[in-house]
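Dumping the structure here so I can ask a few things about it.
For this depiction, one protein chain was excluded, whereas all remaining protein chains were kept in their positions.
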């Protein structure tokens, strides 16, 4: 079962339960300490993912191969939580996939960058801008850990002043003033290319939609999503009491050539 | 701008507005008829995506390059609507991405197959089972149209009787009795591999979670998601009145080696 | 079982199923026609609520006593649907109950007026304003049918110009420009009295909250609610596919004496 075995340098997710699971890089001779005792990392070498390892106190940890979402959720010093529900919707609305060339701004902790990078593989590329060099350093570290740094250009710069790339498939915005970036995003996108913006406040959304309309984008849509966990057990099945009521609104538009609204330039002879 | 031009045989999305947009294959000499007049498909040849074309009545249609979701949403004779919110979550929870080997059952109209196939490119593969040959024919047609048939094996068969593939990364279930497939999914998955099941009723979820626990899966989680569109316009911004309140529950688990619950085989000396 | 018998002039809800149920006033010698045949209203006389009556085609209708919500939901020519979820929240947030004196604007079809009137009985009163005389006539008709007209003063007038009542317990607003009414509502409310506003757009909410803050209201809160029906049947239990995603935001505040924000007039010597 080559490829599914733990070796020196492998990343593993040591899973005790839904709340207690740890992303660990396996190093010969090292110990990993938990509240349930320590694990000798040498014990993991040669094991297959899915197998278990015991802590010195006899607790059983399952050895899982980290997914890209494990990396996203465990991003170091994330300034903002990015939820799977939002990553999923951003992927769907941006239509980013294998081979896509994507501009992202801002990079932040690199959480969304990590997800995007994993999906453009092996031939696409993510160009991720942030004006804060210290964020780019942290994002580089998070991307390196996930093995995805090779698919990303981390760039320090202000996208409202300009985007260097041309004919990109998508622009994904997660910054305070997305409306100010829309004209620059328009220049960078190829015809029909997609802009997706993630914003927590409704005022950001109103300004961004207005900017998209002015720049001639079509198929403009804003959504918000809710995710509720369900506790499933025969006789006790119920949704969980607390849910995330709001993370942000997702706005999407597609670039047209011409830069004005369809309704303004069309001259229908009848309707 | 090579690659972004319309040619003979190109698929285009002729976009009038959010409700009226049409997936059309460009054929020399043909006409496409709409309620706003017809479009001469010859007029599209050589245009770039993002540009517009006029119908004979003067209405302006934007020429967009179809995304994978446009293909999904326009799947022919879909038995069931698969919403972007569910596709996004299934992707995230299954961790399917470039290179993944995925078993799917049932194929249905091929809508989810289309989405999965687009993400495993270029080196992964989707093995999609359905017991109904007529569904496989329809799915083949939908996948061919989306240019993704080359990444999928469409198989006629009952996955509750067995899955031929081994060491797959993920099994994605969208069928009436997912719990009956869990033991077979366990055999097909590699260690740590992920099973995701999509089910409309809570009773299906309870049985599936119980089967996952019996088969030693961990990190079991069930969620449901809601998506609400927002009508955005300065002074009139409001969520839309109707929303999709339920499509299905998404249940996820990860395979462990051993086949029994972690809590049963662990012998902690203290806690 | 006096009081639970149908007599001449009684209102009854003839219930076939959740979608087909009819609010009917019993008149001797009359017939009520349905798609399942007609019912001789004489057959109802002397029956108890909860009993059944057969149509001439043999279909069984249950005779129910209409609740106030049956009257609300069957209001004639309602311009806007008022959902039970919103009525319930408006009651809770306004703290309207037996004995309350309430100002409402606008009256509209009288749907909310009906609910409010039923709760202030027997000694409270609803003063309901609308600038459109034809709405007041329709509301009067709906209130009369529900037997609640005696608890309401229907007034034609513009509440942004002034409210005649003083020291009222609550002001409930369901109109286009609630912020313009806030100063008048302040004058009409007793100290500590409660204003509740129901608005569909977020821009209305922002302006109304701002007006409440300027007028010195405290305990200001805005909420929105969602209601989802669940189809319950062993083995097929699932939430309904469509739900009402938005009706309106509910904003509440309590009047203080002084008219300025607490934070502006307080001079704490420490914190």
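Per-chain numbering from 1; labels A, B and C assigned in written order.
Simple rule for what comes next: contacts are C-beta pairs under 8 Å (C-beta built on N, C-alpha and C of every residue); 3 or more make two chains touch, one makes a residue touch a chain.
Keep in mind that what you see is a predicted model, and the values were worked out from it rather than measured.
Undergrad: Which chains here would be touched by the one that got left out?
TA: A, C
Undergrad: Looking at A:26, A:148 or A:202, which residue reaches the missing chain?
TA: Reading the full complex, the residue touching the unseen chain is A:202.
Undergrad: In the full complex, which bits of chain A touch the chain not displayed? Write them out.
TA: Touch with the absent chain occurs at residues 200-203, 224, 226, 228-229, 234-247.
Undergrad: Go through chain C and note every residue touching the omitted chain.
TA: Its contact residues with the unshown chain are 1, 4, 15, 18, 21, 36, 48-52, 54, 57-60, 62-65, 67-69, 84-85, 87-93, 95, 97-99, 118-119, 121-123, 167, 190-194, 202, 205-206, 209-210, 218-219, 221-230, 232-234, 237, 239, 249, 251, 254-258, 262, 265-271.
The rule we apply is simple: only the chains that are shown with their structure count from here on.
Undergrad: Could you state the distance in Å from the CA-based centre of chain B to that of chain C?
TA: 44
Undergrad: What is the distance, in whole Å, between the centres of chain A and chain B, each centre taken as the mean of its C-alpha atoms?
TA: Once rounded, the distance between the two centres reads 19 Å.
Undergrad: Which parts of chain C, given as residue numbers and ranges, touch two or more other chains?
TA: Where chain C meets two or more other chains at a single residue, that happens at 202.
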